[in-house]
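With one protein chain held back, the other chains of the complex are shown just where they sit.
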Amino acid sequence: MTSLPTRLIDMALAEDIGTGDITTDYLISCDSQGRGIIVAKEDLILAGLDIAKTVFQRLDPQVHLQSAYKDGAEVVCGETVLQLEGSLRALLTAERPALNFLQHLSGIATHVRTYVKALQHSRVRLVDTRKTTPGWRVLEKYAVRMGGAHNHRMGLFDGVLIKDNHIAACGGIQQAVAAARKQISHLIKIEIEVSDLAGIHEALESGVDVIMLDNMDIAHIREAVSVIKNRAIVEVSGGVTLNQLSDLAQTGVDLISVGALTHSARAVDLSMRIQ
Amino acid sequence: MTSLPTRLIDMALAEDIGTGDITTDYLISCDSQGRGIIVAKEDLILAGLDIAKTVFQRLDPQVHLQSAYKDGAEVVCGETVLQLEGSLRALLTAERPALNFLQHLSGIATHVRTYVKALQHSRVRLVDTRKTTPGWRVLEKYAVRMGGAHNHRMGLFDGVLIKDNHIAACGGIQQAVAAARKQISHLIKIEIEVSDLAGIHEALESGVDVIMLDNMDIAHIREAVSVIKNRAIVEVSGGVTLNQLSDLAQTGVDLISVGALTHSARAVDLSMRIQ
Amino acid sequence: MTSLPTRLIDMALAEDIGTGDITTDYLISCDSQGRGIIVAKEDLILAGLDIAKTVFQRLDPQVHLQSAYKDGAEVVCGETVLQLEGSLRALLTAERPALNFLQHLSGIATHVRTYVKALQHSRVRLVDTRKTTPGWRVLEKYAVRMGGAHNHRMGLFDGVLIKDNHIAACGGIQQAVAAARKQISHLIKIEIEVSDLAGIHEALESGVDVIMLDNMDIAHIREAVSVIKNRAIVEVSGGVTLNQLSDLAQTGVDLISVGALTHSARAVDLSMRIQ
Amino acid sequence: MTSLPTRLIDMALAEDIGTGDITTDYLISCDSQGRGIIVAKEDLILAGLDIAKTVFQRLDPQVHLQSAYKDGAEVVCGETVLQLEGSLRALLTAERPALNFLQHLSGIATHVRTYVKALQHSRVRLVDTRKTTPGWRVLEKYAVRMGGAHNHRMGLFDGVLIKDNHIAACGGIQQAVAAARKQISHLIKIEIEVSDLAGIHEALESGVDVIMLDNMDIAHIREAVSVIKNRAIVEVSGGVTLNQLSDLAQTGVDLISVGALTHSARAVDLSMRIQ
Amino acid sequence: MTSLPTRLIDMALAEDIGTGDITTDYLISCDSQGRGIIVAKEDLILAGLDIAKTVFQRLDPQVHLQSAYKDGAEVVCGETVLQLEGSLRALLTAERPALNFLQHLSGIATHVRTYVKALQHSRVRLVDTRKTTPGWRVLEKYAVRMGGAHNHRMGLFDGVLIKDNHIAACGGIQQAVAAARKQISHLIKIEIEVSDLAGIHEALESGVDVIMLDNMDIAHIREAVSVIKNRAIVEVSGGVTLNQLSDLAQTGVDLISVGALTHSARAVDLSMRIQ
Partner (left out) sequence: MTSLPTRLIDMALAEDIGTGDITTDYLISCDSQGRGIIVAKEDLILAGLDIAKTVFQRLDPQVHLQSAYKDGAEVVCGETVLQLEGSLRALLTAERPALNFLQHLSGIATHVRTYVKALQHSRVRLVDTRKTTPGWRVLEKYAVRMGGAHNHRMGLFDGVLIKDNHIAACGGIQQAVAAARKQISHLIKIEIEVSDLAGIHEALESGVDVIMLDNMDIAHIREAVSVIKNRAIVEVSGGVTLNQLSDLAQTGVDLISVGALTHSARAVDLSMRIQ
C-alpha cells in the first residue's frame, strides 16, 4: 500500500476508546510494560500486518514489534504472527481494534486464496468487484491481491464500464462507445456489459476493449468466446460460485469477476496473548 | 440511530467516485431523470434503509424516495425495498455505494435473526461483541438490534470488563474490582472474566455485577450458574455456534455473546433496476 | 487521559496564530533559543500540564520541558510549574495558548478541591455534571478528578438518567424503567430523578439502581434516605452550594452532584517568564 | 458573527451524544413532538442565542424557534428567552449542549456589563485580552461586544504588541519598532509594553502608535499620560479589578484591558422546561 | 463536475474572512439587500460559474443568481456573466473569493482555447499534464475541457506512464511493460516514454498501448510516426509552444501534451459592480 488508511485507524480507535478505556486506565499503571504475541487460531493467509502494527504504535509510539511473516504469507494454526513489547496499557487497549483489522483483511485474503487455488492451472484472471465494505475499498482490494487475485477497476474513475442503462440513454451500443471514446483519457479502456449475441456483435463493431458477459450460462459463454475471437478481452460476471470456477475457466474467457471475494468473506480467528 | 454516519458515507462516495464517474458523466446528460427500484434478491431482514437513502440524496438532494418497509422488517425475495425517482446520473453513480451499505447491514441483521430464532423460547439475552468492522461499530451494533439481538457495551468507555491481564496486574480479583469500583461512575457496572470455580467464588466475594464464563463446557457452565445463584448476572462467551445456542440457553445463564454476529455475516443480495 | 485533545489544541493555535504571529516572526530570529519558566501566581491545584507541554511541542518538537509536579499536585504561589528551553519564537508564540489551557483546567481543579475538602471526613462522593464548556467535556471531567472529586456519566451514552419528561412520555416510572432495562446494555445502570416520596416509592418498586433527589430540602432528603434504606444509590442534585455540603453529607446520601464544579470556576493565575 | 462556530457545535454534540442518547432514544418515540421554553433563572445579558438555536436545528432541522430577544439584550429573571417546538427527542437530547453554550456566553456578556456600567460616564474604552478559553476566541470576543465592551486584537495576526522579550531580542525599543514597521502591513499599528518612564520616552521617539502601561500604579499612570500627551494611544493593563475602574478612567488613559472579562466569568443560570 | 470542490471553497472563505470581514460587518447592516453584476473586462472563455455561485450561496443561502452563460461559452468584454441579488453583506464579503475562482479557471479555459484554435483543422488531440496547482487538479482539468482540450490521466492512479527511471529499475522496457501488464487492471493502458528509435522498437515489441516521444525534434517525430505505423498511440511531449502546434500536428502524431495549459495561464479580468 502506498499509504496507510490513517482515517480508518483513527475512526477505529475513536469508536472503541471513546472517552477512555475505563477498565485499563483505572486498573493498569501508566508505566507498566508488557509483552504479547498475536497467534493464528486457524490456517490463514495474512493481510493487514502493517495496519495492526500502526494501531499499536498510535497508543505507544515506542512499542517494539516483530514478525516472521509478510502480508500474503500462509500462516498455519498456532503460529505467532506478531510479537509485541511495550506499554501494557497500549497493548490491552489496542488489542481489539488491531485484531479487528487483521481478522477482516486476512479473512478476505484467505477466502480469495481458495478461489485462486481452484483456478491455479488456468490462465484466467480472477478479479474482484466494487462490492466492498464502504470506507474499505483500497484495503479490501489490497487483501484481494494478497490472496492472489487481481483487481478490477478501483472505482468509477479509472475505467469505463457501460451498462444497459447507459446504452439506453445513449440510443445504442455504438453511440455509447463513441461518446465515451471521444471524451475519456487515451489511457483508459472501455468495457461494455452484454447479455446476448446481438449485443456482442454490436460491441465488437463499436471497437470496445472489453466485453462483459453478464449472467450467461456456460454454453452461451463458450459461444460468445468463439464469436469474439480475441477481438476483445472477455469477462464473465454474475453470481459465480467456487464450484463453477473450473468449468468457467475452460470456456476460454479472460477474466472472471466475483463479488463474494470481498462481500462475503468471514473473519479468520487470531488472538492476542499477554506473556 | 441518533445520527447518520456522515463520515462513512463521505468516504464511501469519495473512494468510489474519486475524480468522477467517467462512464455516467460522459454518457448521461446532466438533466436526464430516471426511476428505479431496489429489490431483495433473497429473503432478508432489512437494515440500513436511511443510510441508503442518504447516499442517493447526497448526489441529488431532490431525489424522491419511498419505501413500504422499515429497518428490522422481514423482506421476501422479489419485494421492492425502495423506490427512487430523480437525476439519472445520481441514481447510477450512487447505486453501488448505497447497495454496499444496505447489503452489509441487512446481511448482519439477517444473520442475527437466525440466532435470535434459535433462542426464541428462552429468556436468555443474545448479545454482540466488540468484534466489529473498524469504522462501523455503531452501525453494525444497530444492525444487531434490527436483527433482534442486544448490544454488549459499545466500546471500552461504557462498561468495565476485567480480564486476566487486568487481574494479574492488580494482584487479584478483589483488588481489581475494588480499584475499578473506586474510580468508575456510579452508573457503570463491573463485569469480570473467569474460567474456573475458584475465580467465580472470588468474583462473588468482590461484589462484581456480572460474571463472564469464558470458554467453559456445558457441564461447568451449569455448575457455575448454580454456584452464582443470581448473585451476579452470568454471561457465556467464547466460540459459541448456532447449534449450541439452545443447549446453552437451558443452563440458566443470562447472556450469550457471539462475535460471529458481526464479524462473519455475509452480505445479502439486493439490486437496483432502472425502469 | 488516554489521549490528548489534539483537535482543541489545533483550534487554540489556529485561532491565536492565524496567518502568523507578526510580532514574533518579524522581531525574533528563527534560530534564537530561549529559556523560560511557568510560575504559579497563587496557590493552586495543577491540571493540564501535559496539554501545556504539547502546545509548546507543536511549535518546537525539540523543546526541552521539565517539571517537578504532576497533575493533581498542590502548588504554592511562586513555585515553578514548568521549565522550558527551546526556540524563542516557539516559547513566545505558544505562551498564551499554553497558559490558557493550564489556567482553565487548574482553575477547575483548584475550585473542586475546596469542595472536596469540605467533604473530607465524609464517605459521600462528590460528582460533576454535564454542565461543561462545549468541546471540553473530557478535559474538564479530568480536571474534576485531579481536584479530587468523581465523574458522573461522561455523556448521554454511558448511563441512563430518566427525568420527568421521559417519565411523562412513557406513562409512568415503572413503564419508563422497564423500557430502559429491556434495551440497554447489561453493564449500564438506571438512575431516575424524583422530587417527592411518591416518586421514590414507585422508583424503588421499578427496581432502579440510582435515585436522584432533585432540589429537595434537607429534611426531605433525610426522610428519603431512610425510606430508600440502601435499596438504591441516592444522589442529591440541584443548586448545591459549598456551604451546604457538610449538612448534606450528614443526611446519609451517597452522592452529591454540583454543576458549579465545572461551569463556574475562575481561571487561576500562572505566568511565563523568559530568562 | 460572520459565521457560526460549526466545528465547536459538532464537538459539543459529539462529546455529549457519543454513541447515542440511550435514555431518550429508548424511552421517547421518534415521532413524538414537544414544546419547550428556555427561561432565565437570574437577570442576565443574553449572548449565544443563534448558537443555541443551531444546536437544536442540528437534531431537528424542522424545529420551530422563536424569541423576543436579541443578543445583547438585558433579560430579567423569569423571562422566556426562547420558545421551541419540534421533535421531543431533539429537544431533550439537545437541551444540555444548547444551554451550555448559552450559559457560558451569556455569563461573559453579563459579567462584562457590570464592568461597562462602572465606566459609563467615561470616554475610556474597556477591552478584552487573549486570555480566552481555547477554541472559543471568536465566540468569547463576540460575547464581550454583546456585553458592551470592545475587543483588543483577535490574535497574534492582526496587531503588533511588542513585549520585553521582543525588545531584548532586538536590542532596544527603537530597533524593535523599526524592524516591525519595516515588515508589517501599512494597516496594522504597533503597540509596545512599557513599565517605566524611560521606556515611555524611548517608545515615543520610536514612533509607536500605542503604549501599554503594564502593572503601574495610579500615580505613575497619571504621570505617564501627561508625558505622552496624545502622541500615542495609552492602554492600561495588568490585574485590573472592577473597583479600580473608575479611578483608572480618571487618569486620562484611552483603554483599559481586563483579562477577567473572559477568563473568570461564571455561567449564568438558564433552564429548559418542556410544556 | 460530479461534485463541487467543497474543501477548496471552505479554505478560500476561511483564509479571506478569518475572524470576520471587519469593514463590511461594521459598516453594512445585516439586513441590507443588494443587487450586483459580474462583468467580463476582456474577451474570455468562461469556467467556474457554479463555483462562483456556490461561494455566494455559502454566505447567503437565499441569494438569487442568474446567468445567460454556461461554462465553456465565449464571453465578450463588457458582457454580464452573472446577476446577483441578496444580502449586501454576503455580496461584498464573497466578491473577491468568488472572482478569484472565476478569474483563475476562466484564465485557463481562455488560454487553452488559443491552443485549441491553432489545432482546429487537425485530428490531433491536445491534452494537459499533471503540472497543475496543488489542490486544484480536478478543477484545472475541468477548465482545460471547457477550453476545448482533453485530459491526460488525472493522476498517478488512472494510467501507467513508464519513464526512464522505471525502465532502469526494471532492467529494460520489455521487463517494465511485462511487470506492469501483469499487475494493473485490464481497463488501464500502458504508456511509455522514449527518446530514440531503439526505444520505439523495443516499446513496440513489448506491446505498449501508447508511446510518448519526449523532447524530439520534428524530423525525428515524423520518422517515429512512420515506424510506429498505428501499432501504438503516439504522444508528443516536452516544451511545446503555441507556434509549433501546427507543424507538430502535421507529423501524424495522435496527441500533443502541453504543461503550459495549466501552469502558465494568467487570470482573466472580471469584476463585480453593485447596482
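Each chain gets a letter, A, B, C, D and E, in the order it is written, and its residues are counted from 1.
The rule is simple: a contact is a pair of C-beta atoms (placed from the backbone, for glycine too) under 8 Å apart; a residue touches a chain by one contact, two chains touch by 3 or more.
Quick caveat, the model's predicted, so the values are computed rather than measured.
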item: Contact set of the excluded chain (shown chains only); value: A, B, C, D, E
item: Touching the absent chain when the full complex is considered, from D:11, D:81, D:236 or D:255; value: D:255
item: Touching the absent chain when the full complex is considered, from A:95, A:128 or A:158; value: A:158
item: Residue among E:20, E:86, E:148 or E:199 that touches the chain left out of view; value: E:20
item: Per the touch definition above, residue among E:101, E:115 or E:142 touching the missing chain; value: E:101
item: Residues belonging to chain B that touch the chain removed from view; value: 15, 18-19
item: Interface residues of chain E (partner: the chain not displayed); value: 7-9, 11-12, 15-24, 26-29, 32, 34, 88, 92-93, 96-97, 99-101, 103-104, 107, 130-138, 154-163, 165-166, 169-170, 176, 179-180, 183-184, 188, 260, 263-264, 266-267, 274
item: Residues from chain A at the interface with the omitted partner, ascending; value: 1-3, 137-138, 154-155, 157-158
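Assume only the chains that are shown with their structure count from here on.
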item: Pair joined by the larger number of C-beta contacts - A-B, A-D; value: A-B
item: Intercentroid distance (Cα basis), chain D paired with chain C, Å; value: 22
item: For chain C paired with chain E, centre-to-centre distance based on mean C-alpha positions, whole Å; value: 53
item: Distance from chain C to chain A - Cα centre to Cα centre, in angstrom; value: 45
item: Touching two or more other chains - residues of chain E; value: 18-19, 154, 157-158
